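Only one structure is covered here, and it is reproduced in the block below.
Missing here is one protein chain; the remaining ones are kept as they sit in the complex.
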Amino acid sequence: MQLTAQALADLLDGIVDGNPDVLVNRPSKIEEGEPGSISFLGNLKYEEYAYTTKASILLVSKDFEPREAVKATLIRVDNVYAAIQQLLQHFGQGSQQSAKVADQASIHESAVVGAEVSIGAFSILQEGVKVGDGCQIHEQVFLGENVQLGEGVILYPGVKVYANAVIGDRVIIHANAVIGSDGFGFVPQEDGHYKKIVHVGNVVIEDDVEIGANTTIDRGTMGSTLIKRGVKLDNLIQIGHNVVIGEDTVIAAQAGVAGSTKIGKGCRIGGQVGFVGHVTIADGTQIQAQSGIAGPVKEPGTALFGSPAIPYRDYIRSYAVFKKLPELYKRFNLLERKQISEE
Amino acid sequence: MQLTAQALADLLDGIVDGNPDVLVNRPSKIEEGEPGSISFLGNLKYEEYAYTTKASILLVSKDFEPREAVKATLIRVDNVYAAIQQLLQHFGQGSQQSAKVADQASIHESAVVGAEVSIGAFSILQEGVKVGDGCQIHEQVFLGENVQLGEGVILYPGVKVYANAVIGDRVIIHANAVIGSDGFGFVPQEDGHYKKIVHVGNVVIEDDVEIGANTTIDRGTMGSTLIKRGVKLDNLIQIGHNVVIGEDTVIAAQAGVAGSTKIGKGCRIGGQVGFVGHVTIADGTQIQAQSGIAGPVKEPGTALFGSPAIPYRDYIRSYAVFKKLPELYKRFNLLERKQISEE
Partner (left out) sequence: MQLTAQALADLLDGIVDGNPDVLVNRPSKIEEGEPGSISFLGNLKYEEYAYTTKASILLVSKDFEPREAVKATLIRVDNVYAAIQQLLQHFGQGSQQSAKVADQASIHESAVVGAEVSIGAFSILQEGVKVGDGCQIHEQVFLGENVQLGEGVILYPGVKVYANAVIGDRVIIHANAVIGSDGFGFVPQEDGHYKKIVHVGNVVIEDDVEIGANTTIDRGTMGSTLIKRGVKLDNLIQIGHNVVIGEDTVIAAQAGVAGSTKIGKGCRIGGQVGFVGHVTIADGTQIQAQSGIAGPVKEPGTALFGSPAIPYRDYIRSYAVFKKLPELYKRFNLLERKQISEE
């Protein structure tokens, strides 16, 4: 997809400053920009690159005043970051799948598939599956019995969805993620062996959720594990059985939530954080990476850090003294000896 | 599968208190119970729901005395939790695969497959694979050369088993788990590059083990990585080459065990725990989530916490003072200044 500077300026509601006919076919980073690409200058920290980049077009702020000559054609816009997003979306569209069902897919005769749906090779739709309009089911995907997908869902290669999961509109799930595996529930017996708790629940994922590669979400023992509207889960996250995650909460990679914990909405949770089971976390909670949440969080908007986690500022202040402990210990011993020698 | 209250009471060895002919077809949580479902009251903390639930049947303890009118038919049993398990197992059976080999499976002519085995579409059995009676090999599974499965094994979609693994009876492995990948072994060369150590060992998994989704178990460099009878591994766990895990040990999600470490039997290991390689961990060790085990554990039944881990109670007591460090530091400085000013 080749585009002129003028066509892009029209798309981005910007003004061309330079040759309006120069052609580009991809975005690039300013320091790596090559002829035929469009770069951007968002942060003036990188201004020097504006004078050296080989990109053909440079997206800049309306009020950018170059101190030296710029070789690239400029497109000036009100908000560079918003324009970048529009731009990326524009170029990203080129790689969308066409609506086509592969011959080598295995689709049960009872499955109901909407309009404009693509299904990749070696994917499987079992009995009773329902797929809404505009879904992209990539290759080697597995949808168990009675799985329901809303409209515009994208499932990348290798996603596995166990039976009875219900997935909303515009949900995106990345490669090899697993939705609906059995929860980790076992009852210890008198002889020290464990007996498996059967799981008859499911997973419910609401609209506009995105789930990362190789993330796992266990289904409810009974009832549902529930991922609410707009939640964003990064890669390699573990969500236990009967967990509830509130609207617009974002969780970074490799975090884990044990069974039956309920996380509020609008929370921001760092990578490798762990949550104990059966607790409730207030709305807007912010948790620093690698923290361990060992109990409920009652106050909305709390910031936490540490394992077990305590208020963020308290942890930072305690850790500052932790770093001085060897010195403090020496000084204390000295003081104590003096005291004793004086007695 | 519709069942009457009387049929369920017979199954659970309980007594009907209400309409014996009411029909249910699924279990439900008491607070979400709908007509046509059976709920239970296990913990009296939830007693209020007994009076408001819409479930058609309610499973209760033999000696439960309602304070208000209960609409649901009651089934009274000796042990509610045991009865729930039986019940879930009963309803769970409805979703079992029928013993059927998909046309689109790829099965080497030398593979030996037992009776009543199901094999899903796009699954692969390579040369020399042996599958015991009653196994359920779901879709998109890979079994490398000479892999052996005992009886009643369940492999969920996308499980990958490298060559020569030996898997016992009634083992359950969840979706996209990987069994038998190369261990992480490299020899540094003089030029700073690393040379790969070839792995010629395998993985041995004994009877009644359950392994979670996206968990990875590396095979032995030589000899075997060994998961003993009754071990339960949650999702996203890493087990290194030549590790041994003892009988009935349970490990929560995202824990990792480095190469050649031997964990005893009956241990309980929390989520995101890490073990250094080449150490031995005594039977019955209990490790708090996120702890780091940096050396051997010699005393059976030890409880540990922290990174590096120390005895649980010691960590809790030290951490209690850690939280007071800023205040302690102030008080110490004050005391020290006084002392000096007095000199």
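Note that the chains take the letters A and B in the order they are written out, and that residue 1 is the start of every chain.
Criterion: a residue touches a chain if its C-beta (ideal position, glycine included) is under 8 Å from a C-beta of that chain, and two chains touch if they have at least 3 such contacts.
If you're wondering where the values come from, they're calculated on a predicted model, not measured in any experiment.
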Which residue from B:G18, B:G114, B:G256 or B:P300 sits in contact with the chain not drawn here?
B:G256
Of the listed residues A:Q85, A:S110 or A:Q189, which contacts the missing chain in the full complex?
A:Q85
Residue touching the undisplayed chain, where the options are B:Y81, B:F184 or B:Y312
B:F184
For the chain that's not shown, point to the residue among B:F40, B:F91 or B:F142 touching it.
B:F142
In the full complex, chain A touches the hidden chain through residues 26-29, 32, 81, 85, 88-89, 91-92, 95, 102, 104, 120-122, 138-140, 156-158, 172, 174-176, 208, 210, 212-214, 230, 232, 234-236, 247-248, 250, 252-254, 266, 271-272, 289-290, 307, 319, 322-326, 328-329, 332, 335-336, 339
Across the whole complex, the chain not displayed is touched by chain B residues 104, 106, 122, 124, 140, 142, 144-145, 158, 160, 162-163, 176, 178, 181-182, 184, 186-187, 192-200, 214, 216, 218, 221-223, 236, 238, 240, 254, 256, 258, 272, 274, 276, 290, 292, 307-308, 310, 314, 317-318, 320-322, 324, 328, 331-332, 335, 338-339
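Rule of thumb we're sticking to: only the chains that are shown with their structure count from here on.
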Centre-of-Cα separation between chain B and chain A, whole angstrom:
25
